[in-house]
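The other protein chains are all here in position, but one chain of the complex has been omitted.
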Amino acid sequence: MVQSTGVKKKFNKQFFLNNGLYVVMLALIAVIAFISPKFLSLVVLRDILMQSSTRIIVALGCMFILIAAGADLSGGRMVGFAAVVSGSLAQASTYSNPFFVNHADLPILVPVLVSVVVGLIIGMMNGYIVAKLDVPAFIATLGTSMFIYGLNSLYFNLPPNNSQPLGGYQKAFTELGAGSIAGIPFITLIALGCMVFVFILLNKTCLGKEIYAVGGNEEAAKFSGINIFKIQMFVYSMAGVLYALAGVLEAARTGSATSNYGAGYELDAIASCIVGGCSITGGVGTVQGVFVGVLIFNVISYGLTFIGVSSYWQNVVKGIIIVAAVAIDVRKYRTKS
Amino acid sequence: MVQSTGVKKKFNKQFFLNNGLYVVMLALIAVIAFISPKFLSLVVLRDILMQSSTRIIVALGCMFILIAAGADLSGGRMVGFAAVVSGSLAQASTYSNPFFVNHADLPILVPVLVSVVVGLIIGMMNGYIVAKLDVPAFIATLGTSMFIYGLNSLYFNLPPNNSQPLGGYQKAFTELGAGSIAGIPFITLIALGCMVFVFILLNKTCLGKEIYAVGGNEEAAKFSGINIFKIQMFVYSMAGVLYALAGVLEAARTGSATSNYGAGYELDAIASCIVGGCSITGGVGTVQGVFVGVLIFNVISYGLTFIGVSSYWQNVVKGIIIVAAVAIDVRKYRTKS
Amino acid sequence: MGKSDVVLEMRNIDKEFPGVKALNHVSLQVRKGTVHALMGENGAGKSTLMKCAFGIYHPSAGEIFIDGEKTEFKNTRDAMDQGISMIHQELHPINTRSVMENIWVGRVPHRKIGPIHVVDERKMYKETVELFKGLNLDIDPRKKVGELSVSICQLLEIARAVSYGAKVIIMDEPTSSLTETETEILFAIIKKLKVQGVAIIYISHKMEEILKISDEVTIMRDGSLVGSWIANELTQDLIVTRMVGREMTQRFPQRHNVPGDIMLEVENLTSVNPHSFKGVSFHVKKGEILGVGGLVGAQRTELMEAIFGIRKIDSGSIKINGKQVQIKSASDAIENKIALLTEERRSTGIVPMLSVLENTVLAKQTAHTHKYQTSLRLLVDRKRADDTLQFVDSLSIKTPNIKTQIQYLSGGNQQKVLLGRWLLTEPEILILDEPTRGIDVGAKYEIYTIMEQLASQGKSIIMISSEMTELMGMSDRIIVMCEGYISGMMDGKTATDEKIMHCASSHRN
Partner (left out) sequence: GDASASEEAGKAGAEEQLVAGMVWYNFGDTFITATRNAVSDAAEGGNIKIDAADSQVDISTQTNNINNLLTKDVDFLTINNINPAGAPEYIAKAKEKDIPVIFVNCDSPSDEDLNSYDKAFHISSAAEQSGYIQGDLASQYWNENPAADRNGNGKMDYIMLVGMQGNYDSKMRTEKSVERVIENGIEVNLIQEALCNWQRAEAQNQVASIIAARRDDIDVIFANNDDMALGAIEALKASGFFADEDSYIPVLGVDATKVGVEAIKEGTLMGSSLNNPVILGSTVYKMIELLSEGKEITTETLGRTVSEDGNHIWLDYVQITAENTEDAEY
């Protein structure tokens, strides 16, 4: 009997270590729920999922880059650009302060597609600068992020809009951001769809394997005949598309858009990815991990506001929790003795 | 004769390639001076040096981290914290909205030292979290950056200040930021001093060599008897001290301080370092390089404002120049054929 | 053998690197179904030539023919498409991925569903198992490569190169991190490939292997061709003479060292890692060279790393000169005058982007900083350069200058720099983990001479080696390890291959 408890204890500890991140998240939820039991409700779950949705999509884009051992600082500004572009095209013709005067209602596929194409182009630009011009990814994407923020500001400032926050979207567009089916928000479903898509792409296709290979050891990949240029172009383009999609949904969800949308999302995304097990040295990363990473950040933010922690204290507490969570999580890798 | 021109041409091209960054900077200056000849004046030089001074100090801190193959996102918030802390202690007792009521004028060494010690402590915290708790540097320093931003906001919001921008510094403190000797601003001299100090530390001391070794190959360094923990503690502490010093000077230079000081400086610093030849994979970096890196950013900002380029276009142009500069600069490494 | 047999021909290949003329009009003809050995000192240009043949480098001049047809490789894919595969001198494992993904990287078995290439995991697994079975390897295809030892990675690399079904397989030092058992596996594979008509270019510094398996031998010196010969026309001595450019009569130096008092004594040392060494006791005397033999996974490396303070010990004691010592880190070890030349040059040895100078002085500078400092605690560059130059000379390290980044040196020369690093710390106990891995005969002899000299001066040397001849040729005493236990001990003079192999494969009997 004594023996068996011993084994059980050990098993529990191992289990705890292997699932550090989940344990931390559950502990966090438990503490918040203890302070304010209402936290354990469907509404809260829905809110958190909804707030996480666009973030997940951005983080998925970022994950591609991190797996391929790149870096991308353009995510946030891409979100902003896509939000403004899609917003400017999704306005109802009846709106009194239109971005484009005298246009008919465009099918909402138009703003979505145009933004996604813009995202694709900028992603390709990133990829080209990194893969062909050999500019370190950090600088390349910082450069594009400045560049597109500039473009976005210029576009947003076009008369007659003159930098007024966009609004007056068509019903269908607003619905995309705020609607739900069977209680599940559309944008959460879209985020879910993206997760499934990325999961399949990474784990079930040759392309996915090649991305991991390039990130894990670029030399090895190159010597095995993998076209590094192609892979890098792909990951940056894919990221661009996902960022743009997130931007569109952010515009739809908030019912507005300004050129400041998305500011800082890139760092949040990188942080979520790393918390979720990606490494900046490349070659690792899972969709599940990134999902938990994003969720942790959103549970903390939402939860702390929920129990009424002041904004200033929130930062203090957030900083501590994030570090603690990862410090616990990394123990599972501590095989070296 | 023909022969010799050929050689000369080749030499010129090689020279151009090897000094890509300088060439880009000179070209930039030439263009700006062409548009606005007044740009070539001592006053402009002085302005740019002055504006670069605090940035150089931040970038030097960041360089330590990058050489040791770490990452540090806490720089900006550290600058802000040090600015507020030093500002709150440097006020003249006669000032009408003092942070601490009824205190006498403190010797200005007090705000400087207190801030630097705060920087040291936070740097050590970063080092400990990275080196002992094995938390990835990106997350560790993001966590501390949130943490200290929170602390800073709380401190800044203390009554009777209640988040009012600080001001009313003692003459000596303002002089530290705005004064000059023989036309050279004090803060530029301090930045110069820091550069010399860091140069000697990195190139002429054993510690410096060990930092390069740890960044170049941590395992190899460990097997050679280098104490990795000590080195990491050192680089993060050193960075913390430099950030804090920059914060103090920033408060002195602007004659004010708020909790938002320094926001985003960390990315600028990393970018300057990488433009100046550091690598995020560690092991490389020179003081000269970082100096040019910082200068390029400041020449662009100052120059574009000087010739009246609008803020929106500035972003567009800046993004392009930075990418172009680095794309040209990296050609020198293109030995692979 | 007619001209038609030639599958790969390289004609007058030139290759330059900044400051180095690596290849100078080198030609090579490789015939179908033969093993063509490529020999030469460290830095002779063997790897560079092969990288040209595999499309990694583009020669500055010269032509390449495949089956008599002129061709050009834009990249490795081109070379692979034309039937060439390569085992690289430096391993390139993708540590974060599984064994099978490493094998099939770039050409994963898949099904096409529309435009999408869906990975066929089952097929990949099956093909891997089949491949391994055919090669007599026993490795779990699902294991992460990061968890495997170097030797296993090396075997994987071999399996991968074979799996392409290439006409020409280039093997750049495939046995440098293999023990003899695994080398035998490789030879069996090579035999099979020859029968299938595959041509093999074989680079190695292990003399015994060359004459055993090769049909033809091409020798290079300083980037130039010395000549090509049919293997039966050659003897070891002849090859060595042509490689080095002078006569070398002996493979091992005369030994004058006399073992004295016990220097290092290890008692009952057990690792905290249950799969590692257990209850290990041994000693080494002053002036003694102790050989350590064993198969891959015998835990020799872990044991030595533990003695050096890098890995944790559960129980047991270490005594130096009869005094018990606590070694908790490499710096403790260095303070106790222990040096460890590690097994894996790339991961635990060189700091790639630093210069030869910085790499040489690294350990001494850390341990004996004062020797390089002025009173102001600033480093004196001249002293550091002097120390470095001393070894560049005495170990004849081939480098443009001491400011060159070490990553641009040939593998063997990197190894010499690392040996220099440790000799500079003036150790009393020198642990050498596979010290001559990837080192040419001439340099090997130099290293042996240094070992002998140190031993004669009363220093203790522990040498882990998987090369039997070296083990027997240099050791005063040999201990053999198996699965973490010491399974045998014998006198160096009376040791034989059989005795060592017997102990290495079983500790129970």
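The letters A, B and C name the chains in turn, as written, and every chain counts its residues from 1.
Here is the rule we use: a contact is a pair of C-beta atoms (placed from the backbone, for glycine too) under 8 Å apart; a residue touches a chain by one contact, two chains touch by 3 or more.
What you see is a predicted model; the values in this text were computed from it and never measured.
Undergrad: Out of all the chains shown, which come into contact with the hidden one?
TA: Spelled out, the missing chain touches these shown chains: A, B.
Undergrad: Of B:Ser153, B:Asn217 or B:Gln232, which residue touches the hidden chain?
TA: Here the residue in touch with the unshown chain is B:Ser153.
Undergrad: Which residue from B:Ser93, B:Thr286 or B:Ser310 sits in contact with the chain not drawn here?
TA: In the full complex, the listed residue that touches the missing chain is B:Ser310.
Undergrad: Kindly state which of the options A:Leu133, A:Ala172 or A:Ile307 is in contact with the chain not pictured.
TA: A:Ile307
Undergrad: Of the residues B:Gly168, B:Gly240 or B:Gly282, which one touches the chain left out of the display?
TA: B:Gly168
Undergrad: Would you indicate which residue among A:Gly75, A:Gly168 or A:Gly277 is in contact with the undisplayed chain?
TA: Once the missing chain is taken into account, the touching residue is A:Gly168.
Undergrad: What chain B residues would touch the chain not displayed?
TA: Chain B touches the missing chain through residues 36, 38, 41, 43-44, 47, 50-51, 54, 153, 156-157, 162-169, 178, 250, 253-261, 263-264, 301-302, 305-306, 308, 310-312, 314.
Undergrad: Please output the residues of chain A touching the missing chain, sorted low to high.
TA: Interface with the chain not displayed, on the chain A side: 36, 38-39, 41, 43-44, 47, 50-51, 95-97, 153, 157, 162-168, 178, 250, 253-256, 258-261, 263, 301-303, 305-308, 310-312.
The rule is simple: only the chains that are shown with their structure count from here on.
Undergrad: Which chain's C-alpha centroid is most distant from that of chain B?
TA: C
Undergrad: On a C-alpha centroid basis, what's the spacing between chain A and chain C, in Å?
TA: About 45 Å separates the centre of chain A from that of chain C.
Undergrad: Take the average of all CA coordinates in chain A, do the same for chain B, and state the distance between these two points in whole angstrom.
TA: The computed centroid separation for chain A versus chain B comes out at 29 Å.
Undergrad: What does chain B use to touch chain C in their complex?
TA: Where chain B meets chain C, its residues are 200, 204-206, 209-210, 212-213, 216-217, 219-227, 283-284, 335, 337.
Undergrad: Under the touch definition given earlier, write down the residues of chain C that touch chain A in their complex.
TA: Per the stated touch rule, the residues are 54, 56, 75-77, 80, 86, 88, 92-97, 101-102, 105-108, 110, 116-119, 271-273, 311-312.
Undergrad: Along chain B, where are the residues that touch chain A in the complex?
TA: These residues of chain B touch chain A: 71, 73, 129, 133-136, 138-140, 142-151, 153-154, 157, 267, 270-271, 274-275, 279-281, 311-320, 322-323, 326-327, 330-331, 333-334.
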